[in-house]
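Apart from one protein chain that is not included, each protein chain of the complex appears where it belongs.
Here is chain A:
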Amino acid sequence: MIQATELTKRYGTRLAVDHADFTVAPGKVTGFLGPNGAGKSTTMRMILGLDRPTSGSVTINGVPYHRLAAPLREVGALLDAKAVHGGRSAYNHLLVLAKANGLPRSRVDAVIDLVGLHSVAGKRSGGFSLGMGQRLGIAAALLGDPGIVMFDEPVNGLDPEGILWIRNLMKALAAEGRTVFVSSHLMSEMALTADHLVVIGLGRILADEPMAEFIAKNSVSYVRVRSPQPAELAPKLALRGWRVERQPDESLHVYDTQPAQIGDVAGAEGLWLHELTLVQSSLEEAFMRLTAGSVEYHAGQSDDQGSPDGPAVAGWGTPLESQAPQAPQVEERIQ
């Protein structure tokens, strides 16, 4: 169990972490999601006692990290950057850590086998690829068979096979009742592994809820309608009680309904349709929407972020002005 209370880190005038409150519970994978520079690594480093909080506190099973008597038995961590001396072999790196906590040599062999570094264990880690370095970091994290594991961007540099491996590993660790806290800037990655989600943006906790809840709340779908007569079609659709948004490009986004029903309305009204598409907004978009105000570095054109539908963040258009009064006769005619 990791518990952060009003956790704050300030660098000069910049608040890297801003009064963060969250709890990471055992038995599930908790995703720590945020854009680059949101404060994920800083938060993790404060949990591990590497960085000193400006104010607030964070505890591990009730005590700050620096007061843990058997640190590697309680917490294992893979940090974002390499935390090894490149001149030392993988085996000796793990042996140093094992000795510091009185862990038996058999643990070193066990974790080397677990991460599949057996063939290169005697080689100096300076020559390791990014993926091998990640595996060595994971081996170090699991050395003390800890009840809490923290991974900072673990899939970085891993090939697809390695990514699959670490996903399964994290799920297996959580299934054994351990606390698993994993950071990522990729919503898609989190959607595949995390049971619980803590979202951070510009140092502030923006969401802290079960993944299922986050999905239900944030996965939006709508029907995109193009018609040469949008001004006539829109009020007709609105009359059915559907939310209609008129886009700058004259297309309509219609919520709470299905394409077939819109087609029926248009047909009954004798209006032309050029496009009728069901658009499922992805979790990635939901995440971007959530953190839209808190991204530190925007790309040049914020209008083109790869969503299937042009503007992803601010592109929700303006709700149609005409909240037309109910017109029963129209409705009757349609039905």
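Basically, contacts are C-beta pairs under 8 Å (C-beta built on N, C-alpha and C of every residue); 3 or more make two chains touch, one makes a residue touch a chain; residues count from 1.
Methods note: contacts and distances are computed from a predicted model.
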From "histidine kinase", "Pyruvate ferredoxin oxidoreductase", "ABC transporter permease" or "Monovalent cation/H+ antiporter complex subunit F", the hidden chain's UniProt protein name: "ABC transporter permease"
Absent-chain contact - pick from A:V84, A:A121 or A:V182: A:V84
Among A:A25, A:L130 or A:A172, the residue in touch with the chain that has been omitted: A:A172
Sole residue of A:R45, A:H185, A:R204 or A:K236 that reaches the chain not shown, by the stated touch rule: A:R45
Which residue of A:L72, A:M211 or A:V225 touches the chain not shown here: A:L72
Positions on chain A where the hidden chain makes contact: 45, 48-52, 65-73, 75, 77, 79, 81-89, 92-93, 95-97, 99-104, 106-107, 110, 114-116, 140, 142-145, 161, 164-165, 168-169, 172-173, 175-176
